[in-house]
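Removed: one protein chain of the complex. Kept in place: all other protein chains.
Showing chain A:
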Amino acid sequence: MLKIIYMAKLKEQLSIAEETIEWPGGTRDELIQLLRSRNQLWHETLAPENVYKIAINNSIVHQNAHIPENAEVALLPPVTGG
């Protein structure tokens, strides 16, 4: 199982804050592809320019990392603080 948390703009555009899905383990890119394949809204919202980084178990990863089973993942849109 994989818990997915959607932050800020992604949460509003997809109308979902978090969910849990079946997950046998895989990479960040595989996860994003899987979510994009849901429908047009997911495909467009999770376009590469809209997903800046992901966090795996509360740690931001910068490359296409492996996401283990039973992890918690957060999808982060491009940041705009300061």
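Note that a residue touches a chain if its C-beta (ideal position, glycine included) is under 8 Å from a C-beta of that chain, and two chains touch if they have at least 3 such contacts; residues count from 1.
Everything that follows uses one rule, which is that contacts and distances are computed from a predicted model.
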item	value
UniProt protein name of the chain not shown, from "ABC transport system ATP-binding protein", "Xanthine dehydrogenase family protein subunit M", "Molybdopterin synthase catalytic subunit" or "Branched-chain amino acid ABC transporter permease"	"Molybdopterin synthase catalytic subunit"
Residue in contact with the excluded chain [from A:M1, A:A47 or A:I60]	A:I60
Of A:L14, A:L34 or A:L76, the residue in touch with the unshown chain	A:L76
In chain A, positions touching the absent partner	7-9, 12, 52-53, 55, 58-60, 74, 76-82
